[in-house]
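What follows is a single structure, and I will ask about it in a moment.
Left out: one protein chain. Kept in place: all the others.
Then we have subunit A:
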């Protein structure tokens, strides 16, 4: 009887300890997440000396054109190596990125080392039903996680649409868990004049994007943390 009681008691204790552990962990993670959100938008404390592993998320058509316009003025030696990700259904964007890299590389051998091109499954195609998109979303998230573990970017450049959201959320989680610190830059499309896109709104409101750029002054007035940078095109 006594023994039984002790056993029950010790079980209670371990259960209690386990619960306590979970709660402590949750608190630590929450504090850490709050710290990351607090750090959002604050410049890196050190002077940069080397280059950053850079992830470039390509949208499609107009989005890709704007992104390449930005890349053409960034110093390549500072953003090396560069990983390009585009939706699996979008063949044009990676092709455009490849010819862009070809045009900036001095030697083909250098390009091989400094840039890579990858495709990602999209969580929802235009017109897909919401029921089937539950499954495709799960697949897309797992795939995004796998790509992010492989790349572990220090800089993420994105400009919508939705493809960049899972990648940015994973980057945020990497920061919380201390896996990899990254700086996220989002440029809202030139096509958005009065309202942010859904991707833009999410990254702005959740403070996931460290620096947020808009191309029309009307938007900057509405979203004061954004930088107005004029048209990229």
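Just a few scattered comments:
As a working rule, a contact is a pair of C-beta atoms (placed from the backbone, for glycine too) under 8 Å apart; a residue touches a chain by one contact, two chains touch by 3 or more; residues count from 1.
Convention: contacts and distances are computed from a predicted model.
The UniProt record for the undisplayed chain lists the protein name "Glycosyl transferase family 28 C-terminal domain-containing protein", from the options "DNA replication complex GINS protein PSF1", "Glycosyl transferase family 28 C-terminal domain-containing protein", "Ribosomal protein/NADH dehydrogenase domain-containing protein" or "Elongator complex protein 4". Contact with the chain not shown here comes from a single listed residue; of A:155, A:171 or A:208, that residue is A:155. Within the set A:24, A:72, A:99 or A:132, the residue that contacts the chain not displayed is A:72. Considering the complete assembly, subunit A touches the hidden chain via residues 43-48, 52, 61-62, 65-66, 69-75, 78, 155, 183, 185, 187, 189-195, 197, 210-211, 213, 215-216, 227, 229-233.
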